[in-house]
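Notes for the one structure printed next.
Just one protein chain is left out here, and the rest sit where they should.
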Amino acid sequence: MKGWKQLAIGGRIEEAGNSACYETGSWRTFRPVRDESKCTHCLRCWIWCPDSAIKVKDGKIVGIDLDHCKGCGICAEVCPPKVHAIEMVEESQFSEKEKK
Amino acid sequence: MVSLKELSKREDLLAPGHRACAGCGATIIVRQVLLAAGKDVVVGCATGCLEVVTTIFPYTAWRVPYIHNAFENVASTISGVEAAYRSLKRQGKIKKEIRFIAFGGDGGTYDIGLQALSGAAERGHRMLYVCYDNQAYMNTGIQRSGATPIGAHTSTCPVGEVIPGKQQYQKDITRIMAAHRIPYVAQASPSHWADLVTKVEKALSKNGPSFINVISPCHRGWRYPMEKTIEVARLAVETCFWPLYEYDEGVWRITYTPKEKLPIKHFTDMQGRFAHFRKHSDLERLAQEEVDMRWNELVALSQLGKKDAS
Partner (left out) sequence: MKSVAKCKVVAVTGNDAVAEAMRQVDPDVVAAYPITPQTELMHRFAEFVADGIVKTEFVLVESEHSAMSAAVGASAAGARVMTATSANGLALMWEILYIAASTRCPIVMAVVNRALSAPINIHCDHSDSMGARDAGWIHLHCENSQEAYDNTLQAVRIAENRDVLLPVMVCLDGFILSHTLEAVEILDDDVAREFVGEFRPVHNLLDVENPITFGPLDFHDYYFEHKIPEIVAMENAKRVIDEVAQEYARLTGRHYQKVEKYRTDDAERIVIALGSTCGTAKAVVDELRDKGESVGLLKIRVFRPFPYEEIRQALKNAKSVAVLDRSMSFGAQGGPVFLEVKAALYNHLDVPLKNYIYGLGGRNVSPSQIKVAFEELKHLAKEGTTSDQIGFLGVRE
């Protein structure tokens, strides 16, 4: 950790958005698992994720950022009932290797 | 009207890795506001949940310039930033068009920050003030605020043997701000993202102060399962507990009318902070009457056309 001589003036933070380096994924007890075959890319999960953890590219869902996803389950909840593309699965079900 | 697809191509200006609770309504709101606003903004934040979770040194979740000063003064702080911008622009030292957005919780807006907000509105600064209203002082442990609705349980007005929760109605801050005759005032909900985005765009286009009050469900303080944040917000709207409307250059307009106005029960039954309503039906009745009265007033105002009567 930095000593006082290395800190920016007045306590300010000069690296915008560097919270991305802080991995809140370890908070999860449930992990969202998305079925690509069912997903209609309606983007509801994306607009309603509190943690910007739904990855999108060219208007399509391409994955979930497991470094940061806290497992709140909003994405699974807002996915249209007829589509039901996201399932919340217990984190403990995933092996150490798969765990983030 | 921008589509979700279009919006999804914009840069997310709130980075992940912030320490908001899983399922936090406030960060959803901020993401939506910034998607609407774009990167040429300066954000101010009052002390509170949003400020704390997004700026724990040495980390910041903000991908736009951001200033936090104290609890009650985001409106006056952003007034100063905006005044500096006006001054430097007039002197030719800045050319870029920049907009200013102040975020405050209900505590920092309805209560301790009301003076600064009122002053800023009266002075006419070109700034948007967004209140993320979770209806209590959440960051310090769920204490009642001027925004806490009647009957709600909070840690400073708990449901006890003698006094069952908050005994006062919440302030109508949106109407108070409309009474300042500023160009744009609105209520929004993250559940109705298109309505929210449109309102932010409208607000930022005005050459003066604007205010948007956004309901921000908090599963810690309201006691509901964390995945239900958007559902709870949606029900707030569908019960008219949280009507979506705007006051645009003096004209009142309801921007979403529920097909069927649900009884407040649909909203309160989902939340632990109203669990005692089952035992205290009189409180539920008072809450319903208040919702109905405010909704009816709003309907009447919206029928006034160009005349305003805030």
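Each chain carries a letter (A and B) given by its place in the written order, and its residues are counted from 1.
One rule holds in what follows: a residue touches a chain if its C-beta (ideal position, glycine included) is under 8 Å from a C-beta of that chain, and two chains touch if they have at least 3 such contacts.
Computed from a prediction, not measured in an experiment: that's the story for all the values here.
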| task | List the shown chains that the missing chain touches in the full complex. | result | A, B
| request: Quick one: say which of B:Q32, B:T55 or B:S302 touches the chain that got left out. | output: B:T55
| request: Sort through B:R123, B:R175 or B:K265 and give me the one touching the missing partner chain. | output: B:R123
| query | For the full complex, which residue in B:V2, B:A83, B:I163 or B:A300 touches the chain that was left out? | reply | B:A83
| query | Which parts of subunit A are in contact with the chain that was left out? | reply | 1-4, 7, 9-14, 16
| Of the residues in subunit B, which ones touch the absent chain? | 39-42, 44, 51-52, 55-58, 60, 62-70, 72-73, 76-81, 83-88, 90-91, 94, 96, 98, 115-116, 118-119, 122-123
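FYI, only the chains that are shown with their structure count from here on.
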| field | Interchain centroid distance [CA atoms averaged], subunit A/subunit B, Å | value | 24
| note | Residue set of subunit A touching subunit B in the complex reads 2, 11, 13, 15-24, 27, 42-44, 46-53, 56, 58-59, 65, 67-68, 70-74, 76-78, 88
| Which positions of subunit B touch subunit A when the two form their complex? | 4-5, 7-9, 12, 14-20, 22-25, 27-28, 31-32, 54-55, 57-64, 190, 193, 225-231
